[in-house]
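Below is one structure, written out as structure tokens; the observations come after it.
Apart from one protein chain that is not included, each protein chain of the complex appears where it belongs.
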Amino acid sequence: MRAISFVRQFLEVVLAIAIAPLFTGWIAQCRAWLQNRSAPSLLQPYRMLRKLFFKDVVLAQNASALFRATPYVLFGTMVLAAAIIPSLVTDLPLARVADSIALVGLFATARVFLSLAAMDIGTAFGTLGARREMMIGFLAEPALLMVLFNAFMLFGSTSLPSLVDGYRAHQSVVDPSVIFAAVAFVMVLLAENARIPIDNPSTHLELTMIHEAMLLEYSARHLALVEWASSLKLFNYACIGFALFLPWGIATHGADGGWPLLVAIAALLGKLVIAGAALALIESLSAKLRIFRAPEYLAMAFLLAVLGLLVHLLLGA
Amino acid sequence: MEILMVLGLPLLGAALLAVFGARRFAAELNAGMSLATLIAASFLVLRVIRHGPLLAGHEQFFVDPFNVFLVALTAFVGFTTALFSRPYMRIEEHHGRLNPGRLRLYHSMYQLFMAAMLLALLTNNMGLLWVAMEAATLSTVLLVSLYRTRASLEAAWKYFILCGVGIAQALFGTILLYFAAEKALGRQGMTALLWTHLNAVKGQLEPRVLGLAFVFLLVGYGTKVGLAPLHNWLPDAHAEGPTPVSAVLSGLLLNVALYAVIRCKVLVEGSIGHILPGRMLMTFGLLSAVLGAFFIWRQRDIKRLFGYSSIEHMGIITFAFGLGGPVANFAALLHMTVHSLTKSSIFFTAGHASQTAGTQQMDGIRGLVGISPTIGWGLMLGSLSILGMPPFGVFASEFLILTTAMREHPWTTPFLLIALGVAFAGIFSRVQPMVFGESDAPPLPHSPALLPVFVHLGMVLLLGVYMPAALAEWYRAAARLIG
Partner (left out) sequence: MHHSELIAQLLKVIAAGLLLISFAMLASRRTQQLITLFAWQGAMLFVSTCLVAYSSGLTEMYYSAGLTLLLKVIALPWILHRLIHRLGAQWDSEQLVNVPTTMMAGLALVIFAFGLAQPITSMATTITRHTLGIALAVILLAFLMMITRRKAVTQVIGFLAMENGLFFAATSATYGMPMVIELGIALDLLVGVFILGIFFFQIREQFDSLDLSNLESLKED
């Protein structure tokens, strides 16, 4: 294991932490444009974080240690996830420790902590949000796993970096099953990151909110960390999507030196710009589903992923 | 040449009637064009009898004893139905159920329907056969909904959707057939779907593909035959459409659809042997016969009653074709003939009967003999004939089918006997009070044309008592072709 690998690993994580809020800001900006509003600045998420970090924490009297620890746990798991996902390079020392099933586990850990913390104070909204979040998570996880399995079937490995390497080596046209997996993945991404049509990140209407309901008791640096973790989660999901479906530009094994890395950064930024715009477009075009329609939506995502598997097996790609 | 006339005359008629269909003489024109078609068809029959099977039009048309006999039957019943429809539709107009615009649609579509059926019978191309069957459906859909009542719209919708879906299955079967043909014949474009070419190489066609193709073709065309459990459209369409349409649907369209099934069966048998296709036809046939017979008991509407009777009889014919062999095929062909003659004559009388009573509900129809002896006796005799009473021809064909079944597949005879018995009791117990009994309904405003009824029944009687040697030879030739 070479030192340069660790340097790159470090670089990737730092980049992820740095530009995740920017990605969120970019989506917000695109949505504003599409809705004919004047858009907030791209740097608005950073300003929010800065403001929150300088405020004093207000805690509920009965808040437990779990409540205080959760923001750090959330942020930590998301950073760890970012370290596993090959967003820039595939030669990641940490990725050997955990494959993508562990990645799903990481996301699940974060969800459990957030839900517990939301119930910790004992307010009605927190419990409600936690309950809804668990329902969605419980349905979205199998769908996500199916999507991942679908990709693994193609190259016979459960590790994302080797998947990207495999893609690059084959240079093949997309396999038919990938279409199904991609649609299912986008559906899961929207559901998992509290976006329309499952949740609306910009609403505080008690009947509909899920994610926001769990954050109501947080303030100051805790809130900042949770928000940052959410941005990171969205960023991570986007990067999983790139690794699975658009692996072009990622510096593969053996591609040393600065040049491939620069290309990889440029490619990542380009893909993020396009993906952000596409997400904003999807969100603007679709209407928010009523909460009891969510299981139906996620079941469809799951079935599509299964269908992708089937098509792959039956067409004998 | 004759083929051109047989197909061209109804088309010409459709065009003429699309223009003049609302005039006073439209009904006469309709009957005249049908007569011309019948004459052309007779010339075609003569030619085939004299010179044997005939290929024409770059092999696109093919006439052998099997289809020429159906062509003659179709043209004949088409003509008599046109005769019947003249006073019938006048009375309907008198009752205010039709206006000139709808009458024009009716006349034009009637001719188009005849053309589509004749094309289906004469074509040598399995693809064209499909197109013609679909065209026959399309041209009758608007006829079924001619009265624009709620029930007739529902019936027509059901008819269109069910037959549309069914015939889509048949198209898939045809595609598979084409696929198998390409394997055996090489890529030849148009000729690969010609029945004569396929028949010549049927031994080389891939059995697995043909087996699958036959399932789809049987289900597809079987829907149009009205085989259970795909029969749902049939009673509704028969009950809600105008009576002449019920008569040609029951008397002709079902036959043509069955013809398509049998043509396919001949090809498939050459490839996979006769066991599987025969068993499938027998199963569907028996099921239809038994189900049709039991459903007869539950009917209140006179045309629905006889619609179910058609299902029963098509079941028996399908069963007979499934048995195979010269005797059963002979009986099936005979039964096709007598059934379409009898059933259309029954619909003629049933139509006039319900016009007299002002309802199609059998409870409302009473004492027909008192009002109009011809209608009453026509219905009675027709019913006796369709129930297989000797000396009518239906008895002869059913007897042949029963004895063949007893010899070759004894286990089927109880089912057949139950079907026949149940249908007998069901129909007879309904018809008897309708024909006899008291009534005070006024007579019809136009005198009904019942000549076709008695001509049909006379022919059925003749076929039962004495079959001309030429005709018997003709049937035998056709039965041999089917194998």
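By written order: A and B. Residues from 1 in each chain.
Following the convention adopted for this analysis, a contact is a pair of C-beta atoms (placed from the backbone, for glycine too) under 8 Å apart; a residue touches a chain by one contact, two chains touch by 3 or more.
Nothing here was measured: the structure is a model prediction, and the numbers come from that model.
Enquirer: If the hidden chain were put back, which of B:Leu128, B:Leu198, B:Val338 or B:Leu463 would touch it?
Expert: Within the whole complex, the residue contacting the unshown chain is B:Leu128.
Enquirer: Could you tell me which of B:Ala151, B:Ile275, B:Leu417 or B:Leu451 touches the chain that is not displayed?
Expert: Checking each option in B:Ala151, B:Ile275, B:Leu417 or B:Leu451, the one touching the absent chain turns out to be B:Ala151.
Enquirer: Based on the whole complex, identify which of B:Val209, B:Leu276, B:Ile418 or B:Met467 touches the chain you can't see.
Expert: Selected residue, touching the omitted chain: B:Val209.
Enquirer: Who touches the missing chain here, A:Leu43, A:Val58, A:Val97 or A:Ala299?
Expert: A:Ala299
Enquirer: Mind listing the subunit B residues that contact the chain we can't see here?
Expert: 125, 127-128, 130-131, 134-135, 138, 141-142, 145, 148-151, 153-158, 160-161, 164-165, 168, 171-172, 174-176, 178-179, 182-183, 187, 189-190, 192-193, 206, 208-209, 212, 236, 239-240, 295, 298, 300
Enquirer: If the missing chain were put back, which residues of subunit A would it touch?
Expert: On the side of subunit A, residues 171-177, 179-180, 183, 295-296, 299-300, 303-304, 306-307, 310-311, 314-317 touch the unshown chain.
Just so it is clear, only the chains that are shown with their structure count from here on.
Enquirer: Distance from the CA centroid of subunit A to that of subunit B, rounded to the nearest Å?
Expert: Comparing mean C-alpha positions, subunit B is 65 Å from subunit A.
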